[in-house]
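Quick notes on the structure that follows.
One chain of protein is taken out of this complex; the other chains stay put.
Entry: chain A
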Amino acid sequence: METQAKNPNFNIASKKKKSAELSLGYNPYAKDKLYAVLFLGPSLLILALFVFYPMLRTIYLSFFLTNNLGKPTVFVGLKNYFALFSSNAYINSLIATLVYVIAVSIFTIAIGLVLAQAATKKVAGINFFRTIFSATMGVSVSVAAIFWLFIFNPSVGLLSQLFTALNLTPINWLTEPGWAMTAIVISTVWMNLGFTFLIFFGALQSVPYTLYEAAQIEGVSKSYQFFHITLPMISPTIFFVSIITLIESFKSFGLIDLMTAGGPNNATNLLVYRIYQDAFLNGNYGLASTESVILAVIIALFTFIQFKVLEKRVTY
């Protein structure tokens, strides 16, 4: 429809057609409507089946207790919601998720930007480093988990051997609450870096070189150039990356499942992992649906805030 409106010739042609139809007594818009249904129908059908129906069903289930076959049996209204918000474990999960999401987003963006900036330097062997920096894109979550588990292993791991060699007490990376979160953040940031690096690297390449030349003529320092030319010029990319990273980290699951399984003491039991546990391990679909609804609202809220706040700072 949009292309029709934008194409003046097409418009005239269709108008001519319409007037012809009018004289024959047809409804002029009937055909448009038919086309609309024909073109949108299939995608609407798929969306309805795989997105809208599950969404509504989740909301519906969140008001019920489900039996061990996953069937809703007892209507409890908002009790599931109250139960969650009065449970310490759930509140802890919420806080842990916020800490995780914010830490992962900040570190991913900062380190990704530094690596991308470094990779723009034209020095010998730079292509090698560019490949290395983006290499984590090709690493699957399970491989990454095994790799990091080896590094964090308390008795034979790389880090504990390093610590012992330096006469330091080894850290129990995955069994102490605070360190477990740190370990998971480190692994996730590492996993995310490849993608972030590539996007930032692409953005840096597109900053017009003339701007830097002008700055050099003015005799401006490198750091001034970075903050006043580079950052504003790639701000839309930063905005894009921050939203993607944020949503992705809200949804992260694989590394947690494989490395800590939500432990120790629920320190890394993030919202999505909790949903998985409640639905597919405990068979508590009602509660899991409630948690999903809450998560969806939180993500929507964050995205909204980001659009409102960050968009203003995007230069163009």
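We take it that a contact is a pair of C-beta atoms (placed from the backbone, for glycine too) under 8 Å apart; a residue touches a chain by one contact, two chains touch by 3 or more; residues count from 1.
Note that in this section contacts and distances are computed from a predicted model.
K.L.:
Can you tell which of "Glycerol-3-phosphate binding protein", "Sarcosine oxidase subunit alpha", "Acyl carrier protein" or "ATP synthase gamma chain" UniProt lists for the chain that's not drawn?
P.N.:
When "Glycerol-3-phosphate binding protein", "Sarcosine oxidase subunit alpha", "Acyl carrier protein" or "ATP synthase gamma chain" are compared with UniProt, the left-out chain turns out to be "Glycerol-3-phosphate binding protein".
K.L.:
Can you work out which residue in A:S43, A:N127, A:S155 or A:S223 touches the chain that's missing from view?
P.N.:
Reading the full complex, the residue touching the unseen chain is A:S155.
K.L.:
For the chain left off this view, which of A:L38, A:L69, A:A124 or A:I217 is in contact with it?
P.N.:
A:L69
K.L.:
Kindly state which of the options A:A214, A:A261 or A:I305 is in contact with the chain not pictured.
P.N.:
A:A261
K.L.:
In the full complex, which of A:L38, A:I217 or A:L281 touches the chain missing from this view?
P.N.:
With A:L38, A:I217 or A:L281 as choices, the missing chain is touched by A:L281.
K.L.:
In the complete complex, which positions of chain A touch the hidden chain?
P.N.:
Listed in rising order, the touching residues are 65-70, 73-74, 83, 87, 89, 149, 153-156, 172, 174-177, 258-261, 263-266, 277, 280-284, 286.
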